[in-house]
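Heads up, one of the protein chains got dropped from this complex, but the rest are sitting where they should.
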Amino acid sequence: MAIKTQPVTVNLGPQHPSTHGVFRMRVMFDGEEIVDVEPVFGYLHRGSEKLAEERTYTQVVTLTDRMDYVSSMLNNHAYMLAVEKLAGIEPSPRGVWLRMIASELQRIASHLVATGFLLQDLGALGTPLIYAMRERENILDLFEMLCGARITNSYLRPGGVFMDAPDEFWPALKRSLVDILNTIDELETYLSGNEIVFSRTKGTAVLPPELLINASITGPMLRASGVDWDLRHRNPYDYYDKVQFNRILHTASDNYARYWVRVQEMRESLKIIHQCVEQIEPGPVRPSFDEIPRLIRPPVGDAYVAIEGSKGELGFYLVSDGGISPYRMHVRASSLINLTLLRDMLIGGLFGDLFVTFGSVDLNMGEVDR
Amino acid sequence: MIGLGLPRGFVVTLKNFIRPAVTEQYPDRRIGLFGAAKEAGMNPVRFLFSRPKESFKAFVGLATVPVAVKQSARFRGNEFVFFEDRCTACASCAKYCPLGIIEIVSVPGKIDAQEGESYKLEVFDIDIGRCMFCGLCVEACPYDALHMGTQFERSKYVRDSLVITKEELGAALKRPSSFYRPQFEEKTFDPFLEVIEDFHDAGRHERPSADELKRKWVDER
Partner (left out) sequence: MGQSFLDNSLWRNVYCFLAGDSTDCATRNYSDGVLPAGMEWLAFLIAAVVVIALVINGVLGGVIVLIWGERRLFGRFQSRTGPNRWGPWGTLTSVADAIKTMFKEDVVPADADRILFNLAPVLIAAPALLVFAVIPFGIGTYVADLNVGILFVMAVTSLTTLSVLTAAWSSANRIAILSALRSVALLISYEIPMALALVGVIMLAGSMSLGGIIEAQSVPFIIVQPLAIFVFFLAAMAEMARAPFDLTEAESELAAGYLNDYASMKFGLFFLAEFMAELSTSAIVTTLFLGGWKGWEPIPSHFWFAAKLVLVLFVIIWFRMTLPRLRVDQVLKLAWKGLFELTMINIIVTAVLIAIWPEPTTSRLWIMAAINWPVAIISIWAVSKLLGTTQYENPVPDPSSPVYPVATSAIPASAVFSGDVVVGPTGMDGGD
């Protein structure tokens, strides 16, 4: 006999400890079961795309830092590739290697944050989160050596990076790689075999690959469903065709698969960094100012470049009218597009899984709202 | 393997229980009895007997030492370093700033200014309340007059006092960051230990000899 119950609407957020920023969900519950979800976002909208129209091409880098603030190096990277394509700039090889190292480090940092917060949402009370953050500190220290800042890097410039890595960077990088590998191992021993994590994440929020493709979901979320789509492999930008790495695929397409894909991708990123360090060669880190002036005036036209960001396909679309600043900039924010399937993932689930699923998408509200 | 996952997790947390803490204590660090003895430069036993009061204090964890958190030499701190003698008031920094927070007012130094003479700088204000420390102004400066600073303890009670003026910049300790200043890295200048006193030392080139100066400015003309 089914008990007749009345659904209750609960407002979660924007100030909720687990919404990864200022995100709001109006959720309709039937007991513990989720009947309906209405995501509300826009609380962190800062108009970055509009602001870019009033900045020169180099100045926009500082805006891209603040979009997805846990992977600013990747934002820099995507934006600079778009500028280079628009202005026809040939980057310096050493600069490219350096920005690949920086990007992969940032990918590890972002995945560490994603994993840590997913486990925090699972209720592990901060322990795995702090283990992940501890290693992220190492990476941020490396960034500080490279560019003097930890989060808002602005490291990349058209054609490369602004400055070569200092001498102390390389030994520190080597140390950090070992530390990160140990932490990934530790996280895996701690949680990948943990029965509570299994029972909480396996088989929850399963999405069919067709739906993911139709909703143009990218990144670890797509790869967790078995679709082999990694832009580093499919459409190699920079020197990603010169490095070898495994494409991490999982077929379960549930929360655990998404978590697992991220953890394994960190290992692959370590491999990529190692190969970059092996292949990097001396030389200037960016073309000289005779070739590329500070004030770029790209020819009239447009360019779209997408890279494999930490959260999915991160694309920058730039339109130039021949002036010193972009006529229009549009960002294909992977977080925002990955968010579109939230309703499909949540409905029918339980309240306990709500934030776990939310965390497994790996959102960053800075990128969603821009 | 089902059944062993949870115990393994307990082992991992216990391992971390034993490993030393990674916390950076700031602005001072609690040192135990051994730390205090090391500070005083004697072995713990002697310290215990010679200074019982201090050693008790150290034992209960009240003894502290100030710590300076070590940043990278490229750290983009919020106390800018500015050498007025190097500045020509070209306002490149003001133009390059994404937020337009650098205010420069300059007047010609003389009525009949010659080449090599600079404009006189009247106002040079940086509103660091709005600054995001991207360093683009430093990158733009062609004369190495403006540097990022490495210090960061600049909290104020009033928003207005966040505007750094020319006088304040001139009076501040010159501990420039090596951000976009490779000359400091080549010289292995450590901004956390050393101070640049002479504005000549902040330049990108060797200081020219008197002969070179004569050749350049007298003979070639």
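Going in written order, the chains are labelled A and B, and every chain counts its residues from 1.
Quick note on the criterion: a contact is a pair of C-beta atoms (placed from the backbone, for glycine too) under 8 Å apart; a residue touches a chain by one contact, two chains touch by 3 or more.
All figures in this text were calculated on a predicted structure; none of them were measured in a lab.
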Chains on display which the left-out chain touches in the complete complex: A, B
Touching the absent chain when the full complex is considered, from A:47, A:88, A:284 or A:348: A:284
Contacts of chain A with the absent chain, listed as residue ranges: 8-10, 12, 16-18, 29, 31-32, 94, 119-127, 130-131, 134, 163-167, 170-171, 173-175, 177-178, 181, 191, 194-200, 202-203, 244-246, 248-252, 260, 264, 270-271, 274-275, 277-278, 280-289, 294, 350-355
Chain B, residues in touch with the chain not shown (by the definition above): 2-3, 6, 9-10, 12-14, 16-17, 19-23, 25, 30, 60-62, 86, 88, 90, 116, 139-144, 180, 182, 185-186, 200, 203-208, 212, 216
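Everything below uses one rule, namely that only the chains that are shown with their structure count from here on.
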Touching residues on chain A, where the partner in the complex is chain B: 55, 58-59, 61-63, 65, 127, 131, 134, 137, 141, 144-149, 152, 154, 162-164, 166-167, 186, 189-191, 193-198, 294
Residue ranges of chain B touching chain A (in the complex, touch as defined): 1-6, 8-9, 11-13, 16, 22, 71-76, 96, 98, 132-136, 139-140, 148, 177-180, 182, 185
